[in-house]
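All protein chains but one are shown at their positions in the complex.
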Amino acid sequence: MEEQAIAKSVLETGEMVLNMGPQHPSTHGVLRLKIHTDGEIVSKIEPVIGYLHRCFEKHCEYLSYEQIVPFTDRCDYLASMHMDHAFSIAVEKLLDVELPERVEYIRVIIAELQRIASHLVALGTFGLDVGAITPFTWAIRDRERILDLFEALCGARLLYNYIWPGGVSHDLPPKFVERTLDFLDYFDPQIDEFNNLLSTNKIFIERTGDVGVLPPDVGINFGVTGPSLRGSGVNWDLRKNEPYSIYDKFDFDVPLGEGTMGTIGDTWDRYYVRVLEMRESAKIIRQACAQLPDGDVHEAIPKKIRPAVGEVYGRYESARGDVGFYIISNGKNIPLRVKMRSPAFCNLSVLSEIAEGWMISDVIAILGSLDIVLGEIDR
Amino acid sequence: MTSIVDSLVKSFSSFNLDIAVLLPVITLIGGTVIFLIMAVNALIAVYFERKISAFMQDRLGPMEVGIFGFKGGKKFWGGIGQTLADAIKLLVKEDILPNNADKFLMILAPFIIFTGAFLTFIGLPFAQNIVISDFNIGIFYIFAMSSIGVIGVILAGWSSNNKWSLYGSMRAAAQIISYEIPIGLSLLLVVLVAGSLHLGDIVQWQADHRWFIFHSPFTFLAFFIFYISTIAETNRTPFDIPEAESELVAGWMTEYSGFRWALFFLSEYANMLIVSIVASIVFLGGWLSPLQIFNIFPDSWLILDGPAIGLFWVLFKAVILIFIMMWFRWTFPRLRVDQLMYLCWKVFIPFALANLFLVSLWELIF
Amino acid sequence: MTFADIIKFVETKAAGKSSIIEGKEVILVSPDNWVEISTLLKNESKLDFDYLMCISSYDKGDNKTYGAAYNLFSTTINHYLEVRVETEDGTAIPSVTSLWQAADWHEREAFDMMGLQFEGHPNLKRILLSEDWDGYPLRKDYKEPDYYRGMPVPKDKTYWD
Partner (left out) sequence: MSEYFSNIIYGVKSFLTGMKLTLDHFNNKKERVATLQYPHEKWPIPERNIGFDHAEYNLIRSRLHVDIDDCISCMQCEKFCPVDCIKIDFIKPPKDSDVDCGITSNDTQKKMIVSRFTIDMSECMYCNLCVFPCPEECIYMVGGPNAEKHEIDYEFSQYKRDGMIFEFADATDDMIRDAGGDKWLEQRDAKLKKNSEGVELMGIVPEATPVQVAAPVLETGTAAAKPVTAVKPLGGEFDIKSLNGIADKMCRGIAKKAFMAAKRAGKDTTAILADVAQALSDAGKMTEDIQSILDGLSAPSPEAVTPVVETEGATKAESVAEVPPTTEVKEFDIKDLNVIEDKMARGTAKKAFLAAKRSGEDKVEAVRKALGDAGKLDVAAEKLLNSFTSAAAEPSQPTAVEKTAEPTEEAAAESLAASEPAEDLPLFEIAELNGIDDKMTRGMAKKIYMAGKRADKSRTEVIADLRAGLTEAGKLDDATAAILNNLESGN
């Protein structure tokens, strides 16, 4: 008996708690995952966030509406235009401004370019997460071209402060449309190349197919949005379902996960939806460029932003999902409260649900497929 | 076949030196030669690895650092001094040992790994007669010595007192031990046909008959099993799960820095060279010229089979194999642990076993 | 369904449990009734609010009343509703984690930033700030601490101003 007890105490196997992050190559920022592991198998994941908390919402209570825009840039730094746009839409709703046509078209072009740029980073870093390094540099190479366009547009390459409540800060530079179309022509074959290198690679499919399946109902219940939810086959895109701006004027599809390489809603589907979305974005940009009207982009910019007392919840389909700005105004030029519903925040909360039971390598892949940006989660 | 040690002993014999003096001298010379080979190999291989990866990724790679002001090519192949500068940087870097690490083992581990690679070179022929010491069981010796490294890997992972290191070392142990089986089986097949463990004899057999890779469909398959398994054995992508940098930070090397880390690095690239040379000797005809395959040249051309030409052919074949390794690395994603094991136990080992059986049949029939 | 329809429906199912805030398309629910109303909103097939978009905490400014605004959406019926639950400081709001998992982190954030208590939340602790942080930063009467763990909190750029 005693021997048995000793043997048990010696041979007992417990779970190991592994701290992944905040400094770790593939946590996409300063995310910390407390992982309980049994060998390679992960039994429990506790995401710990807040390492990048910069008091965005508190700042907003001290800044005027115009001044908040550069701060929204810094929330989702990979899709700054989307944040600007989302905030501007919310404020415009509060102010009840009618925008000139040209502004709306410019915004759509820019937002879709930004979506391509953001997805390129997402796909590239996802490749890095599963060990393929070359696709990352290819993706970054193409993203640089978009950033060049943005630099010509507003002088900045990452944090633009371009879309303002009521308009945009500058009109399009000369030849911008031509350069954009040139880029799209260049970009289409690059997607095929990317697919050949990564998406259809057998090892990649083995790593991602059937891994980390997110069932649609779980996704909705957790508030997962954007490509991560569409990967599960839920046809849910604000651009189609609740068209804001002028998205109802364009003809495009919402790519959904189909379970080509496994089950619907697996990591590969979440990844591939982004690839397909880049094509759809290109489609939208081509249409918008063709229809771009003339006009003054500064016409509707209010001299002073002083909304009436009230509140608004503005929604926007960003590269990561459903961004919401809940703004309470008390009639001053400074908002009483700004709450940002960040898509990556909700997307991350589902991680422990879908990644438990998989291996450490899979957790990395699943995390990569959710495409989080810590700046937005921690705000 | 004579070895370098043999010829050294012969040349020193005229001095009538005592064996107690002669032995250290010869050992020192041999050791220095091996160390130089390893160091130069790492310097060159790292440079080309960086350049190849850069070009495959539409980058330029190192372009700035030169040697004595000479930077290399202006457009693409610049920065030839980069790896040398990196090596110097590594040597003068602060050596950090974590507080709670098992210091003795942690210091010991890199040397064990290095020793494993180092010892392998003793039995590795670079060409006819260019071998430090000519074993008649050469293939067995190389196979045995190259497995020593895994002890160091496990020690390094355990002594670092870091969970990532532990994961890395455990993965490495599982992987290296598993992949030794298909490697062994593929080599066994060659030994079976050639009837000798001596690498010189194996090459001689290929000279007499034909290269092993073309000997039969089964040896052809065996070459690929051998080659892919050796990639796994040297922990390179797509089998680099022990140091998977996106998962395990740097695996068992996480806590190492400076010179100790440089030793790991050196051994990694030395291992690449070793397996490529072994593959080229065992399957690709070693120092035999590829031109012989076609048998279209007059016999007088075969004079070109001297040691220098032999060295050229061995290195040529090895370099191609190394390039393919690098090519793999910058093309593929990484496998998962269980998939790696699946590949080994459910694909390679059955194929290798079947190969062994079928090649015996082949030998019986033909 | 439009807002009026939703109100009508809610009134037939749970009369007097909720009220409309004047001039806005928002329902105000007291914490006592929130469990019933939320279950109704989620489970009733005619409403089917399966998607909780956001929980925004807010401060009414009288150092006493705090509220949470729930933005609900139905992905099946495509309608939208904002519900507010207001509470005095110290009174808990029933948690809706069991209905919408998304509420988990949003409620934690509301607790972290505004100090709202959620009754029945499985893991109500700070999410963005560190565990030992004092006070709730988004309250209007919040004062920045002078010291955090013995370190002075920099307030002014002395070299500058």
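Note that the chains are named A, B and C in the order they appear, and that numbering of residues resets to 1 at the start of each chain.
Here is the rule we use: a contact is a pair of C-beta atoms (placed from the backbone, for glycine too) under 8 Å apart; a residue touches a chain by one contact, two chains touch by 3 or more.
Here the structure is a predicted model, which means the values were calculated and not measured.
The chain that is not drawn here is touched, among residues A:Q23, A:S43 or A:T200, by A:T200.
For the chain left out of this panel, the touching residue among B:S3, B:N41, B:Q57 or B:S160 is B:Q57.
Checked against the full complex, the one of B:F76, B:F104 or B:W345 touching the unshown chain is B:F76.
Touch with the chain that is not drawn comes from one residue among A:H36, A:K58 or A:H298, which is A:H298. One of A:E66, A:D210 or A:E242 touches the chain omitted from the figure, and that residue is A:E66. The set of chain B residues touching the chain not shown comprises 52, 55-60, 63, 76, 327-328, 330-332, 347. The chain not displayed touches chain A at residues 63, 66-71, 73-74, 134, 141, 144, 148, 151-152, 154-156, 159, 161, 169-174, 193, 196-198, 200-203, 298.
Here is the rule we use: only the chains that are shown with their structure count from here on.
Both chain A and chain B are touched by no common chain. Centrality by Cα centroid goes to chain A.
Inter-chain spacing, taken between the CA centroids of chain A and chain B, is 44 Å.
Centre-to-centre, using mean CA coordinates, chain B is 62 Å away from chain C.
Of all residues in chain A, those touching chain B in their complex are 16, 18-19, 24-26, 40, 127-134, 137-138, 141, 197-198, 201, 203-204, 206-207, 359-362, 364. Chain C contributes residues 24, 50-54, 56-59, 61, 69, 71, 75, 78, 82, 100-102, 104-106, 113, 126-130, 137-138 to its touches with chain A in the complex.
Interface residues of chain A, counted against chain C in their complex, comprise 49-50, 53, 55, 57-58, 61, 217-218, 220-223, 234, 236, 241-242, 310-311, 313, 315, 322, 324, 326, 328, 336-337, 339, 341, 345-346, 349-350, 353, 378-379.
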